[in-house]
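Some chains have been omitted; the remaining ones sit where they do in the full complex.
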C-alpha cells in the first residue's frame, strides 16, 4: 500500500476514550497502543513489549506510565522502559517507539512519520465538538478493504446517484454533470452549484433554491464538507463562484470524515455530521446520522465487494472516467508525497 | 487445477432464478454475473466493471441491460459499455467478457472456453423438468473442496458401501465386486447388474429380482444415471448386456448431477433425482430426496476432510485400487482435453 507517512492520521474519537484504559489500534500496519493517562496526558506507543513482544494494550496504566501485564515491564510516556521486575539494570535498547499524538477537533491524531517533522499545522481543519456552530453526531465503521478504495469513493461523488440511490437520493442527473475540481497543496477541492432545485437529503426545500456543496479532501484521507441553500439566482449572480457560508438561508451542515489505513486490506472510517445551529437542531442531527448510517453501510457493501474482485484479479486495471479527475489528482499527490517520505534524510528511528 | 475450458458448466438451476435479479457465480475461478432480463433473455457477463472493478452482480437490470451500481456504467448483453454517466465518449476497451449461456434440462449452462467453439451439441443430455417421464426433486450443495475430488467420488461407486453405509445401504458385497467401466468420447460409462437381489434404496423389492444400474460421467463433471429392476433371470438372458429402460418392471429412477469448480478449492454440486412416472409418485420423490440429502451430506463430510488432509500433505500421492478404473480414464481424458484447450489457435478473447 502506498500511503504518506509524514501525515497525521485519525486514531480515535477522543470523547470515546476512557481515562487509563489503553486502546489497541493499527495504523499503516503498525500496532499502536494509545491511552489518556490518569494525569490527562495522551500517549501513543508501539504496541509491542521489548521483552517478549506481548501487546502493551493488554497492560495497566499507572500514573502517566503503562505497565506490560505479561512480566511487568513499566514504560514511560517516551517509550523508555522504566522498570524491569527482578532486574536492576535497564538496557539502553529497552525502548519502544513513541508517536506524536494530538487531540484536536474531537479526534486523536497520530503522526506516523519522522517525529522531528511532526507539524501540528498539518492537521486538517476538521469541525468537531469544539466548534460551537454545529450540532454534531459521530460514528465509525471498519472496512475489510484498503483505505485507498474508500478515498477513491469519497473523491468521486457521482456514486451518490447509484450506490446511494435509496438513501441520499441524488438522482441520475447528479452523475450526469461534472463538479468543479481544483488541486490544493495537500489535496483537492470539490465545488458544485445545483441551481433551481428543491434539493435532497439535508438540503431539501419546499421552494426552488440554488444549492451549493463543497469539500476539501486532504492528506492522508480527510474529507471536510459543507453545503447549504441560497436564494434562487445566487449562483448566477456569483458567476458560479463559491458563496459565503454565512449567506446561506437554509440547510447548512458540516461533515468531517477520515479514512485510516489499519493494515493492507483493512481500514477504519470516522465521521461526524450535523446542522449549523441556525439551520437545525438535535432532531435534525439524529435524522442526518440515521441517513449517514444507512448510506455508509451502502458504501461498505460496494467497496468490500470491489476489494474482493480486485483480490481475485490477476492484473487489476482500472479505466478512469470523466468523474475521476479528483481521484487522479489526489492519488498522484499521495504517490509524490510518499516518494518524498522515502527520499528524505531521517533522524534515526527510536523504535 | 486442471479442468477443461471448452465445455459447458452448470451455473444454476434456471427455475431458481428470479427475473431481473443478477446472480454472482464463480466458475473455474472466473467471477460471472448471470441474469434473466426483463425480456426473458439469459445473459452471462464477466462480473467486474471496467471502471473500478466493482462487481456487476450488485448492479441493476434495465431492460436487457445491466447497470453497475457503483458509478452507473451501463452494459449491453454482449459486454459492451453502452453508457458512462458524465461522459459522452465510450472507449473501445470499455467491454467485459460475455459468456455463451444456454438454458437446457432445467440448468443454465455456461461455456467457459473460446466462444467460437461453443457447440450446444456438447451439452450433456441431462434429465430436467422438461422431461415428462420423471417426477423430480432438485437441490445443490457447496463444497470446501476442489471439484476433482467430487468427480473422483462419483467415478468410484465402491464408496457406497462405506461412506453411505447408513443411507444408501449398499452393503460390503457392493464394493467387493467390480462394475463394468467403458470409455466414452467425453467420459466413461458405468454398468452393473446385481442378480437375485432384494435391492436397496430406490430399488428395494419384496421378491428377488435382477437389478441394473448405469451412469455416464461426462465432461466437465456431469453424472447421468438410471437404474431399475427386472425379472429374475433377465441379466443372464441378456448375457449381462444392458437392458432397455422400458423393460424394467419396477424401481426406475433418474438422477442428473453436476459438479462445477468455483475456485481452486471450492465447488458447487447440483443434483436432481426422482422416479419414472410409471414407478413412483411425488411421495417417493420426496423420500428419495431426503435420502439424497443425507447421503450427499455424508460425501461432503468425507471429501472436505480429505481435502484438508491433502492440503496438509507436502507431497500428496494416491495409490489407485481396482475400483479406480473409471477415475483414471476420466482424469486422463480431462488432462488430454485441457492440453488441447491450451494448444488450439484461438480467436482473440473479448474480455
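Letters A and B mark the chains in the order given here, with residues in each chain numbered from 1 onward.
Keep in mind that, in the parts below, a contact is a pair of C-beta atoms (placed from the backbone, for glycine too) under 8 Å apart; a residue touches a chain by one contact, two chains touch by 3 or more.
This structure is a prediction, so every number in the text was calculated from the model and none was measured.
Colleague: How many subunits, all of the same sequence, make up the entire complex in this structure file, 2 of them being shown?
Modeller: The entire assembly in this structure file is built from 3 identical chains.
Please note the rule applied: only the chains that are shown with their structure count from here on.
Colleague: Roughly how far is chain A from chain B, centre to centre by C-alpha average, rounded to an integer in Å?
Modeller: Centres of chain A and chain B (C-alpha means) sit 48 Å apart.
Colleague: Enumerate the contact residues on chain B facing chain A in the complex.
Modeller: 29, 31, 47-48, 50-55, 58, 67-73, 84-87, 91, 93-94
Colleague: Enumerate the contact residues on chain A facing chain B in the complex.
Modeller: 152, 156, 158-159, 161-163, 165, 172, 175-178, 301-302, 305-306, 308-310, 312-313, 316, 318-323
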